[in-house]
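Missing here is one protein chain; the remaining ones are kept as they sit in the complex.
On to subunit A.
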Amino acid sequence: MSQQGYVAAPPYSQAPPGMGGYQVGYAAGPAQPLYGHLGGAPHPFSAPAAGTHTSTKSAQVVVWNKHSFVFCFLRNIFNSSCLALPGQFGGMMPGPQAGMQGGFPGAMAGPPQKKLDPDAIPSTTQVIEDDKAKNGGQVYCTNIRGQVPPLVTTDFTVQDQGNASPRFIRCTTYTLPCTAELAKQCQVPLAAVVKPLANLPKNEAPLYAVNHGETGPIRCNRCKAYMCPYMQFIDGGRRYQCTFCNCVNEVPVFYFQHLDHMGRRVDFYERPELSLGSYEFVATLDYCKNNKPPNPPAFIFMIDVSYNNIKSGLVKLICDELKTLLEKLPREEGADCSAVKVGFVTYDKVLHFYNVKSALAQPQMMVVSDTTEMFVPLLDGFLVSYQDSKPVICNLLDQIPTMFADTAESETVFAPVIQAGVEAFKAAECSGKLFIFQSLMPTAEAPGKLKNRDDKKLVNTDKEKTLFQPQKGVYEQLCKDCVVQGCCVDLFLFPNQYLDLATMADVPSHTGGSVYKYNNFQMETDGEHFLADLRKSVQKHIGFDAIMRVRTSTGFRATDFFGAIHMNNTTDVEMAAVDCDKAVTVEFKHDDALSEESGALIQCALLYTNISGQRRLRVHNLSLNCSSQLSELYKSCETDSLINFFAKSAYRAILNQPLKNVREILVNQTAHMLACYRKNCASPSAASQLILPDAMKVFPVYMNSLMKTAPLVGSTELSTDDRAHQRLAVMAMGVEDTQLLLYPRLIPLHNMDVDSEVAPAPVRCSEERLTDSGLFLLENGHSMFLWIGQAASPDLIQGIFNLPSLAHFQGLMSTLPDVDNPLSKKVRAIIRDLQNKRPNSMKLQIVRQKDKPEMLFRQLLVEDKGLHGGASYVDFLCYVHREIRQLLT
């Protein structure tokens, strides 16, 4: 790529230089941003000369103080070979062999050295446990501005007292720096992760719906912010001042209320919009498309019935499942039955629509072969209420597998399938969701035909990004069409080979949909796993045809958005649908100085159509502190949100930049953030000491883990589709999901107290924590492993697997047998519990120590050296430390 071409590319994270973007110029380093430099001479990670390195012996000192986690190590593991480390981060990753051999050649080859005690470096599990101990089971009231909520891993109850629950909004920091200067100095990204439709636990009250009748919600005349607890009523309650834009508005007559002696409205506690952080307005016709109330949404099931899917039994599986699943379509609280309409399409090279009108004795099939200009052949009878048409639908679902039993069709179309869905919604004037079940790359002659462009040779080159970029053309337009119509696409893929997921998932990833992928799908091992996903996907709490707007008080504003979203302009986040697991990460930039006194306000308003077809406005408000003291900022940082932001921004950046650059930027920014803390906030100490802010002390382990994720690690061993899949999955994730993904739970099962109510505490994700005689459960929200040590006792094996010994273990077991003993029950309960908690179902894989599949398991031990490259936690920490020192000098 020419330098010019590269310069033209949008800069990573779209930050203007010096506004908290990734800039190396913190210390005396080069002034230009690193990422602008790829076309030129190789720009290696600025490696310190060997001579500058002080290697002296010292004991480790771990010091706790109030705000910082300080530990220092002066040790000799930084021998000369360690100097190759920078190359590992910034340059090419070593080949997998090097990675597999377990890290630093020096450490292995050299004489036995004193190893850094892993227990001494900050432990994520410890941090989680500490927070659990502190906040677990507590009530968290949201009445204080800039209050840092408990960690996502902690169970707590939220009481909304004027700020949105952290389940809806979490921020990277709850104290914003007052000026852009400060923000730039510390380089801590200012962002909020908004999950507007997050599920609330049963013990928390659902959001109130406020209905202001025909006038609709009360809004500021100037900035259009919605009525919220921050509005200041003045003039005896006749007027109010908008705290977002300071505009003074008249209070509508019907809304007038007197103020009490505190200047608060008398009806403060009666009106959710005055007392709560999150609430809903019932939207008026002004908020509806064409000023017409929307129709209830619809679900269309679109099943690929080509040879592969028939042969694998998938079609039958889906059809059988739908019969029961459709009984449980999501419905409004208290409604008798779901308002959601359903429709069915099967397809291979042509599309088959089904008329399942209740009046029919038999369903009717309509074949549309004109895939170049897709249309919907029927109106009446395509989208029906399941309750009304149950016999016809069941009849259809019974017949579909047999109808195509003899098919020999091995080509399918794809874009026309989505187009058909859009057209169907258009014709029915509703929004909805498509469930597409596809096993092949669409190679049939039709719009959106794809070709194999997987090229392992591109890995680790400047062109690697093309593997993540969707193919242009048809799908771009399709995204727009989908968003306009409120058509969300959930894609279930069952590939046996490359299918250009980057392109196929383009539409789902811009329409608030999800992509599920089952490689080499086999009924016995993956069937249940897939069905669980399907059930979750169908039953999820979801809103359609959504548009979100983030408003802020003066001085800063939302500048960038990450998620399964579509942006037509710079402010409106359009989502064909948004469900309870989808989060949008919003980055903020300063416009002006913020005042410590008034703080900063965020109002996030989501206009959407709910599951029964009502138009609603959901408003989340959050107030943050502002401070001119960096220490305040560092104190109220939240690592989990930070890493969510970094993951999303890095994953977006790899579309436009070489991986090498992205990794460099990540490391650099990590170092900058920490160095800034060290410089400005920590008490003076020896340079060899690594001092981390308390709130960010486990940040490096997450960062290291992020850099070892498939998308960011350039390894030819990894499938391109898997990498693209993970990249897209993360883009829509909330804080919980990224936290879990980047630091999986490793739960020891062999020595737990079977009578205890709670699951055993997880241990650190490192091989060292495994014991040969143990049994461990590992899960990261996407996969779940049950690891059996070589020396596991036969009792344990018998108790859980109902097998005499490990040797009897055959094939892939995907569920645990139902054995009647407390241990087995407890283990199964833990697994079930975890499965229920996660947005996706996880396939349980049972691996024996030293077996081949153990590799997959080990990939998730994020504190260890990556199998496909990437440093161990300890090494990374050392490296970051060195970088910090480099910056400080």
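Everything that follows uses one rule, which is that a contact is a pair of C-beta atoms (placed from the backbone, for glycine too) under 8 Å apart; a residue touches a chain by one contact, two chains touch by 3 or more; residues count from 1.
Throughout what follows, contacts and distances are computed from a predicted model.
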item	value
Name under which UniProt lists the unshown chain, selected from "AP complex subunit sigma", "hydroxymethylglutaryl-CoA lyase", "Proteasome subunit beta" or "Protein transport protein SEC23"	"Protein transport protein SEC23"
Listed residues A:199, A:257, A:364 or A:688, member touching the removed chain	A:364
Sole residue of A:377, A:760 or A:853 that reaches the chain not shown, by the stated touch rule	A:377
Absent-chain interface as seen on subunit A, which is shown	350, 352-354, 360, 362-370, 373, 375, 377-381, 396, 399, 403, 445
